[in-house]
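Shown here: the complex without one of its protein chains, the others still in place.
Lettered A and B in written order, each chain numbered from 1.
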Amino acid sequence: MNVNFDIQGKQAEPSKPPKPVIKTKNLDFAYGDSQALFNISMDIFKKEVTAFIGPSGCGKSTLLRCFNRMNDLIDIAQIKSGSIRISDIDIYNKDVDVIELRKHVGMVFQKSNPFPKSIYENIAYGMRIQGVKNRSELDETVESSLRGAALWDEVKDRLNKSALGLSGGQQQRLCIARALAVKPKIILMDEPCSALDPVATAKVEELIHKLKKHYTIVVVTHNMQQAARVSDRTAFFYLGRLVEYETTEQIFMNPKNSKTEAYVSGRFG
Amino acid sequence: MSTEDLQPKDTSPEFSKRRVVLFGKDTDSIIKGFFGCTATVAIVVLFLITLFLIKEGSGFVGQYQTSLKQYRLSGLEYVDILKERREDHTALMQYLSDIKAEWINLLKKEGLTQQAIFKKVMSPESKAVFLGYSRTSSDLRRFIKDKMDAAIEIRDQQITNDNLQETLNNYAKKITEVEDYSFKLSEEDRAEFILKLKEKVRAQSFDADKLETSKGLIEGLKSGVALDTKSREIYLSLLRDEFLATENRIQPVIFEKSILKVTNEQQRYFEILNTLEADMKAILLKSDSIELDNNNLESRMERFKELNALFFTSIPEHKTQIKEWDQNAAVPLSKSLSSFLTGKDWITASDQQDWYGILPLLCGSLIISFVALCIAVPLGVGAAIYTNQISSPLEQNLIKPYIEFISAVPSVVIGFFGVVVLGEAMRGLSQLEFLAWVPFFPIQERLNTLTAGCLLALMAIPTIYTLAEDAINNIPKHLKEASLAIGATPLQTTFRVIVPSALSGIISAIMLGFGRVIGETMVVLLCAGNRIKIPEFSDGLGVFFQPVHTMTGIIAQEMGEVVRGSVHYRALFMVGIVLFIASLIINVSAQYVVKKYNKMDS
Partner (left out) sequence: MKSDTNKQTTHLFSQRFSRNKVMELSITGILRFFTYLVIVLAGYLFLDITYNGSKAVFTKEAPFVNFQFLTEKPQTLHVFEPADIDTQLKSAKAEILTKSIKRRALSNSNYEAAEAFTLAIKDLNKEVKELDDLRKERRLMFSDTEYRALATTPSTKDFVYSTYAYSGGGIGPAIIGTILLVFGSILIALTLGVLCAVYLSEYSKPGKVLQSIRLSILNLSGVPSIVFGLFGFGLFVLYLDWGVSLMAGWFTLALMALPVIITASEESMRAIPKGFREGSLALGASKWTCIRTNVLPYAMPGILTSSIMGIARVAGETAPIMFTAAFALRDRLPWEGLENSTDFFFQGVMALPYHIYVVSSKIPQNEYTQNMQYGTAFVFLLIVGLFALSSIILRVKVRKKYDW
């Protein structure tokens, strides 16, 4: 696994001041009567990889799904107070078109979920729903997205085969490519590697590292090594509260909170 | 119980012993076998259905072949060939009188008085054409009528003979029975015996000795007792008399001879045809002298002449057909089956030949199903998509049971509703003046394809809805999430991801809906109009306003009235077999669709 666990390397680029893209302020979130998130405030910075870690049920996925309002699908889910601003727009404002938001904030899920269509159609789907019909434009985007997801060389000969025939890791990268095709600025990843074997995981991690150049990435993970490997900043959640949010180096090398320390050193979780 | 009782005892384990109860099996495997047997009940029922449909229906092929054979032997077929020209001529006459009617209408519109119209239409020239044309065929008609009567007479004689032969066989059987010494009179026999004896006594046709005995017999005869020699002899002689009398009544039909009554005078027939042709031509020549003064009418008149020309050209062929007709041409068994499957007529209880062709019924069933599905598929699938994907949970909780409840509404109630409400409403609607522009309005029959189709749609909707909703519901949630996360709207997600994924399920739902519709009986029986005729597809959309009859309807309607074991009875079972096979095909292919898709998925 040659993915850099190279925290020194990251330190080498502090030149430009990081710019916050997602600003969460005093967010309280609840499923019906049970509150899931308590008073979360955090900024997520542009073109960085931010990792959310924490034990199961700590609210990290919930927060992630708040960022592109996927929680709207659950009837009883609601924001009690606080706000989330992306590019200085309150995304829970009434005049926000959730569709536009989701085009801007892409998402990759825990379980790879390609549509039961061909590989090509899976990638082209995002374009098609926006009404793009031009074949050459579609071809171009499909290729660049697949290249972007480091999948092109593996699938270029069978673009018209069903996507369900790909291996698990390929499927997950296909889902990433699919998300890239709509040209988002932010990509949310909800435990993208939890269902993959180590080799496939490595490939996806490599990909995340590569994508960082162009995209802001938020990744939820169970796996602390993974967080350490891929992220610039790490947030530790516990029981619906944000316990600590610092650069990854800080969190892993020198955690301030005792709970964080206990978690990253593997004493609970 | 002391604690010691709960301690395991130190005895050797016994699990090597199986408790054998019966035939070397223990209780559990017997129970298992019992359940295994009951589980096959579905297979058994399916098998029994097949068996009994075939048992009752299979005789059809042979019986219908016999009927077709008689049709040929008696010359009815020959007469039917003769009739073809007559029918053609009638059609031509109809065409001509249509022209006349239109002409009168036109004149009326022009504002002519009754008398002026009469003068024009009944002018000597036109009279010669319109009336003269219909008179040309009177000879032909008379001739064919004679021949038909002759043929029917032959056929009826044959049928009478068959019946008498059966009676004769019964007598012969009885005689052999009575000749056996162990024969005992049954109650029925006794009654019959006494009745006949009384007749004989009254007529005094026995000799004196027998007369005395029989008088005694009338008093003392008992059923269930062996006959003494004397009374047996009397009984036998009575039976033999009957046997002989019946035998004498049979006048065997020698088809080769009797057919001559039908097929003679061919030459005269040809002459009649020739005169017909000449007369018609003469009249057509005269027709130019009528002043129709209208382009449309004139072009129709031209068309009429063309049709006549066609008629003339067909005559030589007709003649050869008649000459070549062979009474003794074989009727193969396959002919009876093929004329069932491809026959265009279903005519029963006619005085000429009964026809059992399934096509009009099949067409009726299919066209009604088509109408029903055209309505039910968009509504059913649309409602399924709406409730599953768009509606609020409250709506969902109300609509789903409601539509499920519709499926429990008895078909006969829906049919009744169709008769008393929908049929009337449709007729009322079609008679409204401001809807007169709609073609085919006002409709002729209130009970027609459309009425039945609408009601059947109501029956098919719950089936299609429930199955399609299930199929959509089974699509994994994560696909929906994936699509939404890319920025698709809910509706785009529904139509581009969910519905295509559920398509196989939806298609199979539609097919099962089709199965339900084509097998439905009461609604079509009550509301389809029950006219046994292939719908006239040349009417365009008007075909949906014609009454039809269906496969299910005909069974329900005629089964109660047929003679058991007759051709007609067996024909109805054959229709049942066709229905059964159709339902199996629909079911199996619906399963195939689902299975094929599932394989692709995993």
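Here is the rule we use: contacts are C-beta pairs under 8 Å (C-beta built on N, C-alpha and C of every residue); 3 or more make two chains touch, one makes a residue touch a chain.
None of these values were measured; they are calculated from a predicted model.
Novice: Which residue, B:Ile510, B:Leu526, B:Val543 or B:Val567, contacts the hidden chain when the whole complex is considered?
Specialist: Answer from the full complex: B:Leu526 touches the omitted chain.
Novice: Would you indicate which residue among B:Leu53, B:Leu68 or B:Leu82 is in contact with the undisplayed chain?
Specialist: Per the contact definition at the top, the residue touching the missing chain is B:Leu53.
Novice: With respect to the chain omitted from the figure, which of B:Val262, B:Ile518 or B:Val593 is a touching residue?
Specialist: Of these options, the touching residue for the absent chain is B:Ile518.
Novice: Considering the entire assembly, which residues of chain A contact the chain that has been omitted?
Specialist: 86-89, 91, 95-98, 100-101, 104, 131
Novice: Where does chain B touch the missing chain, residue by residue?
Specialist: Looking at chain B, the ones touching the missing chain are residues 27-28, 31-32, 34-36, 38-43, 45-46, 48-49, 52-53, 55-56, 378-380, 382-383, 385-387, 390-391, 399, 401-417, 419-421, 458, 461, 465, 489, 491-492, 495, 512, 515, 518-522, 525-526, 552, 555-556, 559-560, 564, 572-573, 576, 579-580, 583-584, 586-588, 591.
We adopt the following convention: only the chains that are shown with their structure count from here on.
Novice: Taking the complex as given, what residues does chain B use to touch chain A?
Specialist: 393, 476, 478-489, 492, 496-497, 500-501, 600-601
Novice: So in the complex, which bits of chain A are touching chain B?
Specialist: Checking each residue of chain A against chain B gives 68, 70, 73, 75, 99-104, 106-107, 109, 111, 113-117, 125-126, 128-130, 162, 164, 175, 178-179, 181-182.
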